[in-house]
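Encoded as structure tokens, here's the structure I'll be asking about.
In this view, the complex is presented without one of its protein chains, the others remaining in place.
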Amino acid sequence: MSFLTYLLSGVSLGSIYALIALGYTMVYGISRMLNFAHGDVIMIGAFTLWTAASPSFFPGNPGLPTAVSILISILVCTLLGVLIEKIAYKPLRNASSLAVLITAIGVSYFLQNIALLIFGSDAKAFNSVVSFPGLEIGGMKISAETIVTITVGVLIMVGLSLFIKFSKQGKAMLAVSEDKGAAQLMGINVNSTISLTFAIGSALAAVAGILYCSVFPQVSPYTGAMPGIKAFVAAVFGGIGSIPGAMVGGILLGIIENLSKAYISTEMVDAIVFAVLILVLLVKPTGIMGKKMTEKV
Amino acid sequence: MKNGKKILAAALSLVMGLSLCACNNGGSGSDKNELIIGGIGPMTGPTAQYGNGVMNAAQLAVEEINAAGGVNGMTLKFIPQDDENVSEKAENAYNSLKDSGAKLIIGTVTSTPCKAISPLTKNDNMFMLTPSGSAVECVQFDNAFRICFSDPNQGIAAAQYIKNNNVASKIGVIYDSSDVYSSGIYEKFRTEAASLGLEIVSSQAFTSDSNKDFSVQLQQIKSAGADLIFLPIYYQEAALILTQAHNAGLETKFFGCDGLDGVIKQLGNDAAYAEGVMLLTAYTSDSKEEKSAAFTKAYSEKYNDSNPNQFAADAYDAVYTIKVALEKADVKDASISASELCDLLKKAMTEIEVDGVTGHMVWDESGEPTKDPKAMQIVDGAYTALD
Partner (left out) sequence: MKKTLSASTKSNLITYAMLAVIFAVVQLLSVTGNLSSLVSGLLVPICMYIILAVSLNLTVGILGDLSLGHAGFMCVGAYSSAIFSMLTKDVISADLLRYVLALLVGGAFAAIFGILIGIPVLRLKGDYLAIVTLAFGEIIKVIVNNMYIAKDIHGVHFAMLTSISDMGLDEGSKEVILNGPQGISGTPQTKSFVIAFVLVVITVAVILNLINSRTGRAIMSIRDNRIAAESVGINVTKYKLMAFSVSAFFAGVAGVIYSHNTYALQATTKNFGYDMSILILVLVVLGGIGSIKGSILSSIILISLPEILRDFQKYRMLIYAILLIVMMIVNNNPVTKAFFKKIFGSLKRLLPKKKAAEKSSEVTQ
């Protein structure tokens, strides 16, 4: 009984990691860069919604309806993602991947500190966007946020996979991820394809941010840092670059985390999660669902 | 790559030039009889809200004092410096304040940096008054005093209150093992509870790296059958715990320390979850007591509607304590050396009494304040005194 409860709470935690990891893995899969600023885009998404929906921000305004606020948040993050890519990453297209990684860290610091200046350091109370009640099955409660998170996660996973497989832009993305030079020769506009990748990835970050802050109802300039790292781990777990892998990796991470909290130690939980990650990678060096790359000589 | 080197070299010479400029503007302000007070605390990073509360409130107090004519003919100047809640940065912040001519320090806000700079201030004989560094070692040297309760005191007081008022008999605890404040209170609470015959049925730790999801901890406390959960933690995590406890259908009482102040606001629309929560604290932001209310109002007006937290209240008291101590020691000339000032203030601190927003305080040579925490309960969305 209690085992099932822990399992269930692990799945709800994991579904949030999965949602964040989807955006992470998508950007990595196409542009081959670890976007360390992804977590902070999540934070901006949550803050945008908080601003749009909060009555206190514009005096006399009751706050915009939830649906409109969500749209605004997605829009802002999409634009932000494209802007970041244009300003910070595009000039480094031909530099080493490490240089881009460091720039991403710079962007992450930038977003955190700009949010700190605008919104201040206090954690703001965030009101959940989910307003219907949860389910109760056999004495176990499933919160409405969990149901929404899992549904949205699965929808995004299926949607992204179909988009990449069947749409023209999606195929272009695949081509760019395989070989930028060859893709260009085939008439694919590499720059706009990568821009599109960042636009989609950042829109997903907005959705993830809104749901993350609905489940853990507060937002501060540093809200994105920890989920960013956790989602990175989840994405690697599942095989970074693989879209279904992010989903599986995220949920597994949540389950492992909660089971080790329950049965081993709440203090050692991060060590246990990382130890499992190392074991998985040693047995299967490209993650659970990652593609095996053959080595060229 | 060669060009990269040149750019680096250019940047380096710029940095060196700047650092040379930086050391020339030290010791200014002597012509205006202006006493410089340095403040150290986290102003960026995840603990920034504590540091910013302190810096804002200290600035407010300094402005009030100056507007009322200063202290013994001296005006005060407050310079805040960021330590990011890192020991190493706190040392830099302290050194930087020395360069700007600070004669005494309010800080640091958090315990670990406070421990780290205490030997440095001792070495310079620089007076140090920490508003909120609650670990025992923060005031281990004779030049350091504090405004807040020490961690052990809070733990003991909480256990005694629960026992004396028969609040509960089976207690569960959720605490942050990576935080000095939280684990310090928990440690003493546990030993005191044991000697008073209170039963702790389940202690659950969390760390700052996993401080969002408490479902497992709550579930375990639920199965252990606790009728009260003791929360020696800060209000952000407490707000999450209260929400998740509500969602999991837990019907226990909650009891916390001064870190819990602010939990109502943090819950936003779900403020009802905080109903019935008890806490021992010296100050609450919606206190009706005259002094506290005036401070809360002034703070909100100056810093666009934000409520001061416990840290801010401590810092506000710290500045006024310094004012009283300066008057007692009869310091009139701001050009006094930091070390001389420290000797005068050390003596004055043990002789003064301060009625601050966090209560009535007196100090002894150990640097610990003597003051009484008040028991509060959240009733109808407001903190209400229990006694």
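Per-chain numbering from 1; labels A and B assigned in written order.
Note that in this section a residue touches a chain if its C-beta (ideal position, glycine included) is under 8 Å from a C-beta of that chain, and two chains touch if they have at least 3 such contacts.
Not measured: the values here are computed from a predicted model.
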Residue in contact with the excluded chain [from A:L7, A:I72 or A:L92]: A:L92
On chain B, residues whose C-beta touches the chain left out of the figure: 1, 3-9, 11-12, 15, 18-20, 22-23, 26, 43-45, 80-82, 84-88, 91-96, 98-99, 112-113, 115-120, 135, 137, 177-180, 183-184, 187, 190-191, 207-209
Residues of chain A (touch criterion as defined above) contacting the omitted chain: 34, 36, 88, 91-92, 94-96, 98-99, 101-103, 105-107, 109-110, 112-114, 116-117, 229, 232-233, 236, 240, 265, 267-268, 270-271, 274-275, 277-278, 281-282, 285-287, 295, 297
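Keep in mind that, in the parts below, only the chains that are shown with their structure count from here on.
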In the complex, chain B residues that touch chain A: 43-46, 48-49, 51-52, 177, 204-207, 209-210, 212-213, 215-217, 219-220, 223, 236, 239-240, 243, 247-249, 265-270, 305-306
Interfacial residue positions of chain A with respect to chain B in the complex: 2, 5-6, 9, 12-13, 56, 113, 116, 120-127, 134, 141, 143, 216-218, 220-222, 225-226, 257-258, 261-262, 266-267, 269-270
